[in-house]
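Here's a structure for you.
The complex appears here minus one protein chain, its other protein chains still in place.
In order of appearance the chains are A, B and C, and numbering begins at 1 in each one.
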Amino acid sequence: MIAVLKPSVPLRDKAQLVALLEARGYRVHLDRTDGREWVGVLGDDVRGLEAELAAHPAVDSVRRLETPYALASRAFRPEASVVRVGTVELGGPEVVVMAGPCAVESEEQVFATARAVAAAGARILRGGAFKPRTSPYSFQGLGPDGLALLAAAGREANLAVVTEVVAPEDVALVAEHADLLQVGARNMQNFRLLEAVGAAHKPVLLKRGLVATLEELLLAAEYVLAAGNPDVILCERGIRTFGRETRNTLDLAAVPLLKQKSHLPVIADPSHGTGVRALVPALSKAALAAGADGLIIEVHPDPATALSDGPQSLTFAGFAALMDELRPLASALGRQLTPPTGSRA
Amino acid sequence: MIAVLKPSVPLRDKAQLVALLEARGYRVHLDRTDGREWVGVLGDDVRGLEAELAAHPAVDSVRRLETPYALASRAFRPEASVVRVGTVELGGPEVVVMAGPCAVESEEQVFATARAVAAAGARILRGGAFKPRTSPYSFQGLGPDGLALLAAAGREANLAVVTEVVAPEDVALVAEHADLLQVGARNMQNFRLLEAVGAAHKPVLLKRGLVATLEELLLAAEYVLAAGNPDVILCERGIRTFGRETRNTLDLAAVPLLKQKSHLPVIADPSHGTGVRALVPALSKAALAAGADGLIIEVHPDPATALSDGPQSLTFAGFAALMDELRPLASALGRQLTPPTGSRA
Amino acid sequence: MIAVLKPSVPLRDKAQLVALLEARGYRVHLDRTDGREWVGVLGDDVRGLEAELAAHPAVDSVRRLETPYALASRAFRPEASVVRVGTVELGGPEVVVMAGPCAVESEEQVFATARAVAAAGARILRGGAFKPRTSPYSFQGLGPDGLALLAAAGREANLAVVTEVVAPEDVALVAEHADLLQVGARNMQNFRLLEAVGAAHKPVLLKRGLVATLEELLLAAEYVLAAGNPDVILCERGIRTFGRETRNTLDLAAVPLLKQKSHLPVIADPSHGTGVRALVPALSKAALAAGADGLIIEVHPDPATALSDGPQSLTFAGFAALMDELRPLASALGRQLTPPTGSRA
Partner (left out) sequence: MIAVLKPSVPLRDKAQLVALLEARGYRVHLDRTDGREWVGVLGDDVRGLEAELAAHPAVDSVRRLETPYALASRAFRPEASVVRVGTVELGGPEVVVMAGPCAVESEEQVFATARAVAAAGARILRGGAFKPRTSPYSFQGLGPDGLALLAAAGREANLAVVTEVVAPEDVALVAEHADLLQVGARNMQNFRLLEAVGAAHKPVLLKRGLVATLEELLLAAEYVLAAGNPDVILCERGIRTFGRETRNTLDLAAVPLLKQKSHLPVIADPSHGTGVRALVPALSKAALAAGADGLIIEVHPDPATALSDGPQSLTFAGFAALMDELRPLASALGRQLTPPTGSRA
């Protein structure tokens, strides 16, 4: 529930209102939109408060939320949020491409990839150091060493860095090295992890779970927001359906629907969304046309030897060609995509 | 299995080969690609024939098909097929938009819609006369009267006409009035109907079933092709998944995947694919960017009073605005979209 | 909507009420429950009638239906319906097992199977003569010859006969030979076919579509009931999900849920429901425990050479063993299962 305050309410009255609500077990969020101060009141049974709030001397009007999430909703914040990752802005006019290997495998691999994707116009380097793997016997990532390599490669290529964090106890370490903390699809409802990244001082890339509804995704984002971190980017990465001809089914209706329901930036992952290299270009274009604020794409120097996700990884040449195809499309959609380095020089 | 013939094989030898194969129960298809004649041999156990065919004096080389469908496959026909619907070509450089009401409801409704969508740049008028409805108590369409109205409205507005046929016994009647025979999602595996439209002399728009794999869709197309009708257009119209926030999940990876596997044109239906009017524009753009050869979109003079599918139908103004958004996108993708009538005049 | 009539309403008043309703386009159904006569009024916009009906002199009280289907609902007919197939009753205390090959392949095959399943306690012989096949190049069934063989084998073994009908034009022929007309999963929403079997004078076995909700299944049943055929048996045969380790996912919650929502008998098909022979016994038992009124099971003299569905077919010995396992279970559930012939003699 949102209580819009009267103009010029004395601070004491506001403090009294907040204290009253918190004493009853509600979470309270103070904010200002278009010059008007308002109080968001969050809790399971908030509807019972409506009459009392409306009658409070500090309150001008009361508005119910139609959704179980609040901070993530457009009703709470009608304008689109822009999230800064290093020096890159997501949710603004630029379409931001994140690219890199599924997993950091070696210094040579990650530095070469960073240079190649930067040259083609990517702004953020992706790469896994802690890999959640279905089998305990599969390569689990290089861990802290992988983090350090990724961060170094990003610095050299002038790219911000995104990597996955898989447990609350790793958040501090990952936040030291990464500009953007990824919560993977399998952890979308690992609520302890959501609270931990919510307490971190880095933005969060939250991937939709394999079988999560959009409401569940937005409630997962709400965990992060409610823990105090306002910088969440949502990611559609494919859902699991009966289909067997692609690894997942990229649900592109999620892109405009999330942007209608929420003010948060939304990107798409055509690599996991299809699992098939030859489909990544078409789905990258489709995601932009659907309104995505960015893409996250797997690129590897030699996909055939990749330790994970080789079949869905683009080569350097394939990635550069895709970026060249995306630029006129971005323009036709009224957005910009970073030009390749050569043409920038 | 494909047997490429030697150059200049006498007709008698070819006839003998065909007779031999047919006598054993195979279906045989004679064709020519890039100046070389070949014979397609179709049947459940065709692999046992390989050595015998290769040794036949008329045969130059033999190639196995990797897929259970043959006539529908790219291996059979490497170049893209262009299907003519009236004077419109699908599968070529033009992006073709089909638009109109879910159901033909009245003369006024269908004529007004035909004029509006033609003015905005649509090339084919859609409208249901025989409506397959989940409930026996729902409006089932105007039947033959609806067909006649649809055809008349198409003629007046200079639009080809597509409408659904739901039973073999109706094929002749529908083919009299329509330029394109639609087989709906619920009938994708109504094999008698597929055989009936396969024997008709009008092209067929075949919609993917709610839970059909792409292989099943291509095998359904194969029923039509094997019955002698080479003109099939495939349509991705959304699949049924766990998602509850849209009517269906539009599986846009199907578009490039079908075009890789098959030479047939592929269009998308963002109206049924989402079930939500506000999502139709974003998904229309995404479908084009994914490589669709066309779109089929529901448009109604007054969606609030539509007898079916109102929530997903665009208004005339909404449709015209969408077409204006699609044009620069089509250009950026290297394709064309018919301009609005005003600018054509 | 249901209008319960006053006791002793003169026939003229009832006729006048029915005529009035039919003149306005409603379908009307007259019936009697526990000695009280009632009129079911069916149509899209029936709710607007409520006040008028309640005020009619022949009407005692009016009750809305909560469901879009009417004749199929428990609200319409609170007691369980018993459907007779030949001399067998479905929906009563007996658990009825239908068994036989996927397809009728030869006289020898179908007669041997009929004897074997009858000896083990099956009551109805299944077997396909018209086979809907995903590929046009697969075995499509023996057609009319298969029908005649199946009927003859049933007569010899004293079994009723069920077989699939795939097109309206075949209904008369199939009804001549079969005691129970099966509408397959792919045709659950082939509404012309539903109407055709609704006009036949044989009971109908209606299989749930691969991705049909229970409401859609009951609306499909409603098509048959509304066309005048009161004898419909519902069949849960597995739905298509993300799962790849079985052919389908047998949704056994559908059994009690259908029985709560509807008065119609419900059976289960563990053969198509799993696609795996080794799972058929466990799922057969589970289906009975869930409350199924019967089972339909594929049995073949030599599954390894079956022309279709071999991997899910039981051998004769496997079927007899399963029946022996089912008997104590049926007793524990308070139901009966026909004993094997040997013990009957």
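In the analysis below, a contact is a pair of C-beta atoms (placed from the backbone, for glycine too) under 8 Å apart; a residue touches a chain by one contact, two chains touch by 3 or more.
Quantities reported herein were computed from a predicted structural model and do not represent experimental measurements.
Residue C:Leu283 is the one among C:Leu283, C:Val299, C:Met323 or C:Leu337 that touches the chain not shown.
Note on the undisplayed chain: of the listed residues B:Phe111, B:Phe139 or B:Phe242, the one touching it is B:Phe242.
Screening A:Ser73, A:Asn190, A:Ser284 or A:Gln312 for touch with the missing chain picks out A:Asn190. Residue-level contact of chain B with the missing chain is found at 211, 240-242, 244. Mapped onto chain A, the interface with the missing chain covers residues 27, 42-44, 68-69, 132-139, 166-169, 186-187, 189-192, 210-211, 216, 219, 222-223, 226-227, 240. Residues 211, 213-215, 239, 241-246, 249-253, 255-257, 260, 273-274, 276, 278-279, 282-283, 285-291, 328-329, 331-333 of chain C touch the missing chain (whole complex, contact as defined above).
Going forward, only the chains that are shown with their structure count from here on.
Inter-chain centre distance (chain A to chain B, centres taken as mean C-alpha positions): 37 Å. Centres computed as Cα averages put chain A at a distance of 49 Å from chain C. Among all residues of chain A, those that touch two or more other chains are 211, 241-242, 244.
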